[in-house]
Structures are given as structure tokens and as C-alpha cells.
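In what follows, a structure is listed as C-alpha cells, so that the remarks can point back to it.
With one protein chain removed, the remaining protein chains of the complex are shown where they sit.
The first chain written gets the first letter, and so on, giving A, B and C; residue counts start at 1 in each chain.
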Amino acid sequence: MLSLVSLFLVGCTNEQTVEISDMSNDEEERAEIEAMIKDTEEVQTGTTILVEDDVLIAIQVKPWLGFKERKIEAKLQKEIEEKYPDLNVLVSSDYKMLWESQKLLEEEDEKKVSDEVKKLKDLAKEET
Amino acid sequence: MVILFASKPSILACGAVAGPVESKSVFHSFFDAVAEDERWGQKTNEQGHSKMIQEACDIVMKKADLKNLDVDYFLSGDLVNQMTPTNFAARELAISFIGLFSACATSVSSVIIASLLTELGASQYAIAGAASQHNAIERQFRYPLDYGAQKPATAQWTVTAAGYALIGKHDPKLPSVVAATVGKVIDYGEVSPFHMGGAMAPAAYDTITSHLKKRHQKITDYDLIMTGDLGKIGLKILKAMFAQTDAEQKELEIFRDAGAEFYGEDQAFQAGASGAGCSASVFFSYIEQQLKTGRYKRVLLVATGALLSPMSFQQGESIPCTAHAIEITME
Amino acid sequence: MIVFYSFLIAFIVGGLICVIGQLIMDVGKLTPGHTLVILVVAGAILDGLGLYEPLVDFAGAGATVPITSFGNSLTHGALAEAEKHGWVGVLTGMFEVTSSGISAAIVFGFIAALIFKPKGKAN
Partner (left out) sequence: MDPQEYQQIEQQNTPPTPYLKNALKAFLVGGIICAIGQAITFLYIIFFDFTDKTAGNATVATMVFISMVLTGLGLYRKLGAFAGAGSAVPVTGFGNAVVSAAIEGKTEGLVLGVGGNMFKLAGSVILFGVGSAFFIALIKLILVSMGVVEW
């Protein structure tokens, strides 16, 4: 719940807030992905979880660009997959992913994070 | 065609009963009883409707201290399918019964038939009148009660009330029916069941003008011309129609409408009251007392009725209307 | 901040769809029944053109709460199944996405009929 409160406090300025937690501390990969997210300026906030070979990127586009949310999601997904074909990437503009992944930022235990990310990925595929 | 009653049958006694919502009416002090429960403690609205009719008729009989065996005819009707509430009330009253349907004009058409029977000598005592119950009629003609529909400003609130009169031999001390006009069915193309006033005004206009013409009278010959349930807007339209045929302002003052005044200025009821019970309860309580106290000498009571059905509305038909008039005098 | 914006957008878009409904009723002089039907069909057509999904992404509850989303979900289900299974998919997919609206209405309607009684109060 803490992370949700922080969301409210974030000023509605349009600068981006991008946070990344990298469990397998591959520094170069981490910086690269952060840069790619920052390049797509439609993104308002982004939270990325890197654990083992899973990458979960939860983004929120600027409010007034909601219409193109899907296209931006797909574009970023493709970009990162091309860059890191060996990684299992999911880009999602879903609130659930954003809030859950923000909780995972503080999570230390790698095993727990990895299970949680896998669970979130299944959740994203659910239709109804 | 105007009917003249040489023997001038009299209104010997009247009974008016209303539901809980009607305690807000300006006329509620004239009603004989105001119930707490809109279903008179019954299981269904229709049974409550029927119980209300019985209660009003019992009051009339008690006032004239008659028993139902002494009463020759029971003439009445209501707006529910096949008038079952009135039929079931007639079953309890066990009086020879003719069901009449003139929609909200039944209060007057029943008095006309009763007066004819009295004039003929076939009836010494006849109970005539009408009734309506809001829930039973609203669900049949418009929407379920709890449905959130937005009603336009022209909508009227169906009254839960019953009004009955005992018609008998002429009695100079009591108000007497001297003439009557049976209305034609007039339809000027109004379609919306939420604008009854606009649909019924032409019928009222036609009946009043033909009554005045056949009786060679002017509007000012009457102390009061009261229509049944045109509502605030219907009354305005009726007055505008008469103003169109150069009636002066003084004459227009004579027109009043039971539906328009029934709930006073309470906005929750929008264009006022409607329903067979509206004209019946006001005519057979308030008006009867005004006549007895001598405030009015000659009165024309014009009950107006819309002759539509839920089916005719859905088939895209416009609303045919009628209005019946009785001329009542007090020596 | 995103959350505040989403409430604002949901409020505005939801309000606008209701204004369209109100205009159909007032200007078009149609009954509430006709108005809802028009809106549902509009929702279905918009989804057929692929315009309703972006609207849901943009407005959130502002697009899922109005009745247009019912038409949208029906079409969406039908299209999704039609893509996978062809002709028969159009029928099998119909209530794939949405069934909660109708089943909730039926169940709660029945429960309400057991509990409540219609009241004729004016205000």
C-alpha cells in the first residue's frame, strides 16, 4: 500500500519517473533498458523488474495519450525484444503491473521476486 | 346532444377516500378518510384498490343510513385491466352492478347513467362514482414504480382516491343534476402518455361548448366550470382555447381544474394530479360541500378521460380522449 | 498523479456518453428503452471498427461503466472467437468477455423481488 500512497504524492509535472530494480545486477543491461524507456517520451512513469531472464516493464503513458497506450506498449516491447532476444520480456500499461512491480522494487529475496513476476505475467494473459 | 333531467335527481350523500400520499392534497380536509397504507393492508395494489372502493361506498351508505340491499344500482369503473378492482368491490357490495369505462371521466358518466335510471323511476337509490390507485395504474400504463424514469414537466401524478355519490329522487335542499352532455371522442394527435393535459383539453373544450350551445347558456351563467384532471398545463391550454374564441378574462376565471389544484404547488407532482379518483374525490366531497354551503349555485362538472391502452401507445396510436359534463344546481 | 487523471477522464467521458443519451431522449423524443438500444448498438459498431478498445484504455471506467461497453464486450468476444474458429466462433464467442452484467442483473433482480416491495411515494 505504501507505494500507492507515493503515487499520489508525485507531482503532476510531466517529467518521467522511471525506476529499475536489477536482481542480476547486469549494470550495462540495466542502463540500456532505462535509456530505452526514457526515449519514449509518451511514458509518464515506468517500473522495471529484472530478475533471472525475466523482464517486467510496467509503464503508464501520459494521461491524455491513453488512446495510443497499446501502440506504445507494443513498440517498446518490440524494441527491447530485438535488443535482448534471450530475455523474456513483457511490457504492460496495466495498473496492476505498475503497482505490484513497485512493491517488488523493495523486495530483496530474488526467488520471491521471480515467482511474483511469473505470476504477474500469467495474470496479464488472462482475458476475462 | 344534451340530456335534460326534468325530475332533477339529487345527490343525497357523498363519500371520498384517499391514500397516504393524498394527505398532501389541498382538499384532504374534505375527504371522509385518508388511509396510512397505499394498499389498505392488502397483499397487492389491486386488492388495495378494491378495498378503497368498498370503503368509499360503505361511507356513502352509512351517511344515507342505507344497507346495500336498499341500493338499486352500483355504477362505477376504474383504469385497471377489465376494471377488476371495481368488479371485486361489486362482488363484496352485492348490489346490481354495471361496469363503465370512460377512463378518468367515469366519475361523471356514472352519475349520468344513475340520473337517467332515477329519472326513469327504475332506481330509487344508485351509487355512482369512480376510483384510481397510483401503483396499480402507473405500472400498467407507464413504468414499474422503482424504475428511474425522468418525467417531463407535463407529467401528472395518478391519485390514489375514490369518490362516490348516492343519486336519488329530487330533494330541494340538496344539489341536483339538471342536465348532462355525453362527450364525443376527440383526438388531435397527442401521442405522449406523459402529456395527458394536452391530449384531453380538446375533448373538454368540445363538450363544454356543445353543452353551452345546446343549453343556450353563456360561461357566466355558471359560478364554476371545473374539469376533472387536465392538470396545470391542460387547464392553461383549455383557457387559451376559449381565449382564442374571444372569451373575456372574467369568463376565464370561472374555469378551474381538480387535477391542477389537487396537490397545490408541490413540485414533486409536476403538472398536478390525474386519474379517475382525482375528479371523483374532489367532485364528491369538496364541490358537494361548496354547493351545500351555498357558495356555488350552478356548477358544470366536466370529467376528462384519455382512452388509450398500453397496447395502443406501443402501436404508435395517438391518444383519443373524451369528456362528460353534468350541470348541478342548488336552489 | 496518474490516478487523479484517470478519475477526471472517467468522469468526463462517462458524463459525455450520458449527455449523448440525454440528447437522444430529449431532442430525439425517444423513450429510455430506445436510447439504451441505440447506445448498445453504437458500442458494438465502435468495437467493430476497433475504436472502443482505445477508448477503454483512455477513459477506463468512463468507457466500461456506460451501457455502450455491453455492446463492445459482446462484439469483442464474437470477433475474438471468430478469428480463432471462423463462422461458429461468432456465436460461441458472444458472451466470452462479458457475462457479469447480465448474470448479476438476473441474480440481484431475483433477490430484490424476494426482499423488496414496490412503493408509490412521490418524493
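Note that in this section a contact is a pair of C-beta atoms (placed from the backbone, for glycine too) under 8 Å apart; a residue touches a chain by one contact, two chains touch by 3 or more.
Because the structure is predicted, anything quoted here is derived from the model rather than measured.
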| item | value |
| --- | --- |
| Visible chains in contact with the missing one | A, B, C |
| Option from B:F88, B:F101 or B:Y143 whose C-beta touches the chain left out | B:Y143 |
| Omitted-chain contact residue, chosen from B:H28, B:H170 or B:K236 | B:K236 |
| Interface residues of chain B (partner: the chain not displayed) | 43-46, 139, 143-154, 188-190, 195, 198, 201-202, 205, 233, 236-237, 240-241, 244-245 |
| For chain C, residues in touch with the removed chain | 3, 6-7, 10-19, 21-27, 32-33, 35-37, 39-41, 43-45, 47-48, 56-57, 60-62, 64-67, 69-71, 73-75, 77-79, 82-83, 86-87, 90-91, 93-94, 97-106, 108-119, 121, 123 |
| In chain A, positions touching the absent partner | 1, 4, 94-97, 99, 123-124, 126-128 |
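In this text, only the chains that are shown with their structure count from here on.
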| item | value |
| --- | --- |
| Between chain A and chain C, centroid-to-centroid distance (C-alpha), Å | 31 |
| Of all residues in chain A, the ones touching two or more other chains | none |
| Sites on chain B at which at least two other chains make contact | none |
| Contact set on chain B toward chain C in their complex | 21, 24, 38, 45, 134-135, 138-139, 144-146, 149-150, 157, 160, 266, 268-269 |
| Chain B partner contacts - residues on chain C that touch it in the complex | 25, 32, 116, 118-123 |
| Chain A - residues contacting chain C, complex | 7-8, 10-12, 44-45, 60, 63, 66-70, 93, 127-128 |
